[in-house]
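I have placed the structure first, in the form of structure tokens, so that the comments after it can refer back to it.
Only one protein chain is missing from this complex, and each of the others stays in its spot.
Every chain is named by a letter (A, B and C) in the order it is written, and numbering of its residues begins at 1.
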Amino acid sequence: MQEFEPKIVAFVCNWCTYAGADLTGTSRIKYSANVKIIRFPCTGRIDFMILMKAFENGADGIIVSGCHPNDCHYSTGNFHARRRWIVLRNLLNFAGIETDRIQFSWVSAAEGFKWADVVNNTVAAIKEIGPYENYRKIAVSTLFNEEGASNE
Amino acid sequence: MEKELKILKYSDLPKMIEKFISQGYPVLAPVHKGKIVEIEYVQSLDSIALDVLLSTQSAKKAAFPKVEKVLEYTMNKAGVVQHPVDPADSKETILFGVRPCDASGFKSLDAIFGEGPSDQFYLSKKEKTTIISFSCPVADEYCFCTSVGGGPGNTAGSDLQFTSVSKDELLVEILTEKGKKASRIFADLLTEANSAIDKTKFIADVKVVFDLDSVVAKTTASFGNAELWLEQSLRCIGCGACAFVCPTCACFDFQDEQDTKKGVRLRLWDSCGFSLFTLHTSGHNPREVQSQRWRQRIMHKFAYMPEQLKVVGCEGCGRCSRACPVDMNIKEHLTAIREQVTV
Amino acid sequence: MNDLIKKVTQLLDDKTINVFIGYGQGTASRIRTIFVKNSSQVENLVYTSDCTANLAGYLLKHEVKKIGKLGILANDSALRSMMQLASEFQIKDGEVYVLHAAKDGSFTEFADFQSIEAYLVTIDTGITSDEQERIAKLEAMTVKERWIFWNKEFEKCIKCYACRAACPMCYCHRCTTDVNQPQWIPVASHEQGNLDYHLMRAMHLAGRCVNCGECANACPMDIPLNLLTYQLIAPIRTTFDATAGMKADAVYALSTFKPDDKENFII
Partner (left out) sequence: MSRIGVFVCHCGENISATVDCEKVARISGELKGVEFSADYKYMCSDPGQTMLKDAIREHKLDGVVVAACSPRMHEPTFRNACAEAGLNPYLCEMSNIREHCSWVHPKSDLTTDKAESLVRVMVEKVKKNKALNSIKVPVTRTALVIGGGVAGIQAALDIANCGHKVVMVEKLPSIGGHMSQLSETFPTLDCSQCILTPRMVEVAQHPNITLYTYAEVESVDGFIGNFKVKVRKKSKSLDEHLCTGCGLCTTKCPQKKIPNEFERGLGFRPAIYVPFPQAVPNKPVIDRENCTYYIKGKCKVCEIVCPTKAIRFDQEDEIVEVDCGAIVLATGFDVLKPDFFPEYGYGKYKDVIDGLQFERLASASGPTQGMIRRPSDGEIPKKIVFVACAGSRDPAKGIEYCSKICCMYTAKHAMLYKHKVHDGTPYVFYMDIRAGGKNYEEFVRRAIVEDETHYVRGRVSTIYEKNGKLIVKGVDTLMGAQPVEIEADMVVLATAGVANKGSEELAQTVHVSYDAHKFFAEAHPKLKPVETNTAGIFLAGACQAPKDIPESVAAASGAAVKVAALFSNDLLTREPLIAVVNRQAPPVYSSCVGCFLCQSVCPYQAIEREEIKNRNGEVIRTLAKVNEGLCQGCGTCVALCRTKAIDIYGYSNQQVYSEIMALLND
């Protein structure tokens, strides 16, 4: 059987983690290709619905990462983001959504190694947990079957 | 066709359901779901809620589901490729254990979806649905079927109607060819009934509270009576609960759900009670305030439908009143129109 | 009760208010909201232990506001909703005449928001023990069990939006679910659409919900929606020291922060 290759999407801020991931590249540190990055100006910009959309569209895991506390390029965006994540994690967990599939992290522009670690550890963890079948089952794409079957 | 009367033993009901299922007819019937009663596919009589007055939602979803796929498509550089959904691709189904008001509600839907360019998605499902209704032995304060031309033993819209005539026996009225066909599946369980049996003795007595013609006439005349509609709807909060439980509300919306490569087109229930229902792209809303939306709801059912489709868009089931979070009781509102409006 | 009728009659007669929002008898044993516009209608007012509905939402309804100066019979939930609405600039002090109905059936007039705030610190703002139990039961489940639980609940949803319409804090003219560029929340009432809608709503009410229970009461399909937002009340209170609907000039828990906000999941 082919090994499960999780789809992981990373939502990162431009100033710290994106730059940190650049440094990972510049330093030629290797990490798993499963993770693909979407750039945001700040973690403060990352709407919780973005995370929900990721699961809906087939993500098995999500990384959300930005500047360490006190390092935000916009001084406080990450603090606001952190509050939202605290609440969101509570809600998602209570609603039965597997929050262990979401890795939140602070990775600075200087932490090229840390970025590689975060990625590799998340990939390993998601491989362990397996594909997010539960979410996949309710996704809109299940309505699509090219056979035109009726519903309900 | 001429109505036929038969007798079925209560004790044979499980066998009847088994026969339907074993012969490949899915059975939709009311089912207890916590405090509410849903209409769902069942596998045996056990799960069917025959003891309830009415299911929370009407039976309309048998032919008009809340989400219905009408098209699939794929997209590529060259353009869009359509994969139509065949409206006829549905199974013959038994809708069992619903009330006369549910069954007659389909008459309104037939009129709406059958008018003009006929709606094959609805019609083919409806065509393949055999409706077995149960007459009502009891009614509650929300019921007013007799005021809108129906009744607890009304057979309009039903293919078969069952009436409890004793502790052990059900009177089976075979009303249509579809009903006849369905009855053949369990013909061995039926015995002849006494043709003199008086069904009305076994059904609820629902008082007529208003004269329908008068309500229709007065509603028709009240479009400009803003004060009336405002007064009636002041506590309306503009949700769609009434429309979504209603057996005759047929408004719908189309939505495409797609990703970068493929999509589906869905037909979804909609409600004239929503402010978005009439909102234009420009920002203009011809029904700007809730009273205008309430007016639309009442007028659609009691003025426009009688005028255009020759049916009243209400079965008097009272579901909207039961479901309303703020206790808007349609029976009261219609009575008020009857009493307050002078033509 | 007579106090109430006397007071409202006086308020209407001396034109302090143009309409009083209170409770009246509804269908069978139900209680419904009534709008008393003149003293001949005051006899329709009732007040019983069943008068638990939060009437604050009507303070924002366009057609109600148009009648003129509003008076309201506010229970504890309504008072908290009003404070939260004030903190979000939806109502102003002095705009509404507030008669408070205490649980013991007595009526007090609140002259201004400050006196409402002073009263609110004295009451129990927590959720009921029954609600706590239901939440605890869910929390005791595994995440997969909770997923199944909520899937079954959301399956029933027909997206009539009664929850949203009944919630005093859902006053947005254009809800996220109505935004279609992009269509964040699928309009359809299928599993995904329902889950997205309810999570979005809960998240938007986090730190704003005053646990009045109107959403769950309004739901014709009997979905315990209130548990979603109620569950967030405790962590928001303990982690951020914030409780919704206590102060008219409160800063929303999610639009502020402390540099040392505690969490244990960010690496």
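By our rule, a residue touches a chain if its C-beta (ideal position, glycine included) is under 8 Å from a C-beta of that chain, and two chains touch if they have at least 3 such contacts.
A quick note: this is a predicted structure, and the numbers were derived from the prediction, not measured.
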{"item": "Visible chains in contact with the missing one", "value": "A, B, C"}
{"item": "Option from C:R80, C:K159, C:H190 or C:H204 whose C-beta touches the chain left out", "value": "C:H204"}
{"item": "Hidden partner chain, residues of chain A it touches", "value": "7, 9, 14-15, 18-19, 21-26, 28-33, 36-42, 44-48, 50, 53-54, 57-59, 70-77, 80-81, 84, 116"}
{"item": "Interface with the unshown chain - residue positions in chain B", "value": "75-77, 259-261, 282-285, 288"}
{"item": "On chain C, residues whose C-beta touches the chain left out of the figure", "value": "88-90, 171-176, 179, 181-182, 184, 204, 251-252, 254-256"}
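FYI, only the chains that are shown with their structure count from here on.
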{"item": "Chain contact graph, described as a line, ring, star, complete graph or other shape", "value": "complete"}
{"item": "Intercentroid distance (Cα basis), chain C paired with chain B, Å", "value": "32"}
{"item": "Sequence positions of chain B contacting 2 or more other chains", "value": "66-67, 257, 266"}
{"item": "Sequence positions of chain A contacting 2 or more other chains", "value": "140, 143"}
{"item": "Complex contact set, residues of chain C against chain A", "value": "138-139, 143-151, 176, 184-186, 190-193, 195-196, 198-200, 202-203, 206-207, 227-228, 231-232, 235-236, 239-240, 253-259, 261, 263, 265-267"}
{"item": "Chain B partner contacts - residues on chain A that touch it in the complex", "value": "57, 140-141, 143-146, 148-152"}
{"item": "Residue ranges of chain A in contact with chain C within the complex", "value": "48-49, 52-53, 56, 69-70, 76, 79-80, 82-99, 103-106, 118, 134, 138-140, 143"}
